[in-house]
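Questions regarding the structure given below will be posed in turn.
What you see is part of a larger complex, with each chain still in position.
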Amino acid sequence: MYSFRNDYSEGAHPSVLKALCETNLEQTCGYGLDPRCMAAADLVRNLCAAPNAAIHFLVGGTQANLVIIDALLRPYEAVIAAHTGHVNVHETGAIEATGHKVCTALSNDGKLTPALVESVLSAHSSEHMVLPRVVYISDTTEIGTLYTKAELTALRRCCDAHDLLLFLDGARLGSALTSPENDLTLPDLFALTDVFTIGGTKNGALFGEALVLRTPCAHFRWHMKQRGAVLAKGRLLGIQFQALLENGLYFEIARHANDMAFRLRDGIAALGFPFPVASPSNQQFPVLPNAAVAALQAKGYEFEIDHAVDDAHTCIRLVTSWATPQDAVDAFLKDLAAC
Amino acid sequence: MYSFRNDYSEGAHPSVLKALCETNLEQTCGYGLDPRCMAAADLVRNLCAAPNAAIHFLVGGTQANLVIIDALLRPYEAVIAAHTGHVNVHETGAIEATGHKVCTALSNDGKLTPALVESVLSAHSSEHMVLPRVVYISDTTEIGTLYTKAELTALRRCCDAHDLLLFLDGARLGSALTSPENDLTLPDLFALTDVFTIGGTKNGALFGEALVLRTPCAHFRWHMKQRGAVLAKGRLLGIQFQALLENGLYFEIARHANDMAFRLRDGIAALGFPFPVASPSNQQFPVLPNAAVAALQAKGYEFEIDHAVDDAHTCIRLVTSWATPQDAVDAFLKDLAAC
Amino acid sequence: MYSFRNDYSEGAHPSVLKALCETNLEQTCGYGLDPRCMAAADLVRNLCAAPNAAIHFLVGGTQANLVIIDALLRPYEAVIAAHTGHVNVHETGAIEATGHKVCTALSNDGKLTPALVESVLSAHSSEHMVLPRVVYISDTTEIGTLYTKAELTALRRCCDAHDLLLFLDGARLGSALTSPENDLTLPDLFALTDVFTIGGTKNGALFGEALVLRTPCAHFRWHMKQRGAVLAKGRLLGIQFQALLENGLYFEIARHANDMAFRLRDGIAALGFPFPVASPSNQQFPVLPNAAVAALQAKGYEFEIDHAVDDAHTCIRLVTSWATPQDAVDAFLKDLAAC
């Protein structure tokens, strides 16, 4: 039975794998200074309409987050995140391990707003407290929601007003940018953030996050190396992002992931099960009776339990990817209907 | 022209790539808890005759070093290394970034001895100084030399006498174990160290270091995650180490790398050029006239400059790998002879 | 006019200063290993009925908190605190600067309960999250409240049930232990916590916090030194704690501070001003009309603004100390009555 546990259950999209095989015996220098990474960086710059952007490729999301945030902050500075933010909850204190506090704001939909950011700022007024300096958001968020262009523009203005830097974690940016509810483009992201990532791991690569910096950060490669975040065979990152970005594959397969998610969502809703938070992306959070959850698990379906809603109901998380077959979705819906 | 710059200029050995392709659409759970990593860990345990060893797979060498050393040390404790040790020189302060001092001993051949270790210990006598606790060695060393079983046994006794932990960095362990001068086995390494790594990056994998712990370290996966060292598609590490280890491929290709290095060495020596430090492994350090160095570079050969010997001579580093063709070696020797 | 800003506005209690003067020309060894510190440590052990306790003396509260917490935790472990906890808010990320996350629970009265602790634990379930390990509480709390013996016993049981360590920050322990509502003793604190501090800075010393560890922590002096927390003339700490503890001065002057606070509290209440949170200790938080606040400030009284209650009212913080004269209290009340 299919696993809807996450969007990194399989290897890489076949085109990515093919590119790795075809270039396998090329000799290049190491550490991401090779022609493949250069070409992939140019692709990113073109897609972002950002000829002067600094581009770096890292292996994973937690690694990217900790390197970026540590590079942007002075020791006494802190990052602001939604209480559900990945850097706050799911990185085993990786940010704190670089010496920095994560200041949180309670957010119902996984998103930050200027009002939430300012509520954190107003609580930090002297040298007895950390100085919040980076605003961390993710798109899509950890609960599948999206930022609109208006929302992101408002955050940008808030950051400008308070001398803050805006970092958008795009681990699931493919799903965000291809969502029917999205009105943001890569050039918008470049214009509105100080740094953002384009996630490969969750959208067809074996691994890899492309980092886009509006202003080059001095000695960023030193920061990366110090955190063990420079891949010896760095070209593997360049080759994968070339394969994903040069012909629009990245967006095509993200759209497929979303389509499969919406097929799941619509089918589940048609069966009468509610979704407490509407998600226009590849993560769906339906509430099912506990008996249905158990029955699906017994059949071999895999997914994460998000939380217990009440004694009889559980909110689960279903995630689709570039690799999710429509048949698997339909089989799931059929099995759910039979529960 | 061929690049002898390092042993990670190409992608992966074709058998490794084939294994990645064949398993690409398998669904597994993430983070290295999948059946492929379990199977690869069992292979490592079998090869080490260590049924109770704790095995973890990490992406890169600096990452592995910083995670291990930080996991083994308390905040006030330090690591002892040769002054040429990778953790001292070539990791951008990665160990210090986890809060720990690297105490160095001057070593002519890249190796530590009990006397060198004890010279560091004797300089650290009170709470005003760090407490040395881990001894870091590499095999092969950064300059191509090897530890004998007698030397490693002596270090083990020294560590036992002083309550120290012994960590052997095996980024180039394949070359070490297949060197004609080697008398160590994987079970020896397991018996004589507290932790060691089996390097994949420099011996045929796309990336990957297998970590072998004599005693399981509590919450080691927490340490890894906190440093961004847990790969989402962790099975990629398991698949690669399975391919390398299940039929002896790892040793076969390391032997090839050594053979190519010895062919280089012998050919260069036959031309009358000296080698200040004898290396029985896949890194060779001949001294050439500056004119010859320039001529080889002009022809397109790539290699690292190790150091200037005098105004007219330079010590260069030549590295071979699983991928180095004999033709490339012979062409280099022919071109050198013509210089 | 008198400053009620804090309990460290003056120097030291005259008896403390006298002891410093009388011992000034004694020669002792440095770093807290001298006979004065030994004697003061014995006094603490006697008062705590804890002949085997490890005692250390540190200069300040933030310093003590960061050294203790870092010493107790492994890198991936975290501390649990009330959201108002000093380590969470008022130490400029000192705990995070040692690499550790502060996990917070929302608390109305500044205190933690087993339920609050367990709510944090239940949100941390795997290696993707930090591992909460130390419970940080303060007595009195940052808002003047106290722990009862029943409450502290319940927390101890909760800690035992979940393998947690309990750390009580006693920066204002004098005020706590002499409060009419207190039913805890120093032996109780020793029996119920893993480590606690006896604050000197806020109760008559020039500076100094005595640290009481139920179980000696290996190499604690190394931890201290590494954080710059070993005072060269360490005997200054021993001399002061001797003066404070050998004849009960510590408790006598804390009782005075409380008495002055209650005189303030009762006088203010008699004038009809409310206290949102009842405080049985030397910090009082009345709500005054903004005009009264401004009038008192215009007269030269100093105090901290805690928060704006509404457009017309402000909650202020008034703190008394060993040095607060009754006349100053009475003058304040008279001036407030005239506002």
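All chains are identified by letter, namely A, B and C, in their written order; residue positions are counted from 1 within each chain.
We adopt the following convention: a residue touches a chain if its C-beta (ideal position, glycine included) is under 8 Å from a C-beta of that chain, and two chains touch if they have at least 3 such contacts.
Keep in mind that what you see is a predicted model, and the values were worked out from it rather than measured.
Colleague: Which copy number describes the whole complex, given 3 displayed chains of the same sequence?
Modeller: In total, this homomeric complex is built from 4 copies.
What we mean here is this: only the chains that are shown with their structure count from here on.
Colleague: Which chain would you call central, comparing Cα centres to the global Cα centre?
Modeller: Most central by this criterion: A.
Colleague: Please indicate which chain is farthest from chain B, where distance is taken between mean Cα coordinates of the chains.
Modeller: So the chain farthest away from chain B turns out to be C.
Colleague: Measuring centre to centre with CA averages, how many angstrom lie between chain B and chain C?
Modeller: Measuring from centre to centre gives 51 Å for this pair.
Colleague: From the C-alpha centre of chain A to that of chain B, how far is it in Å?
Modeller: 33
Colleague: What are the residues of chain A that contact at least two other chains?
Modeller: Residues 91-93, 97 of chain A touch two or more partner chains.
Colleague: So in the complex, which bits of chain B are touching chain A?
Modeller: Touching chain A: residues 2-3, 5-6, 8-12, 14, 17, 20-21, 23-30, 59-67, 91-94, 97, 201-202, 206-207, 222, 225-233, 236, 302, 323 of chain B.
Colleague: Which residues, counting only chain A, touch chain C once they are in their complex?
Modeller: 75-76, 78, 89-93, 96-97, 99-102, 123, 127-130
Colleague: Given the complex with chain C, which residues does chain B contribute to the contact?
Modeller: Contacts found on chain B: 70-71, 74-76, 98-99, 127-128, 130-131, 218-219, 221-226, 230.
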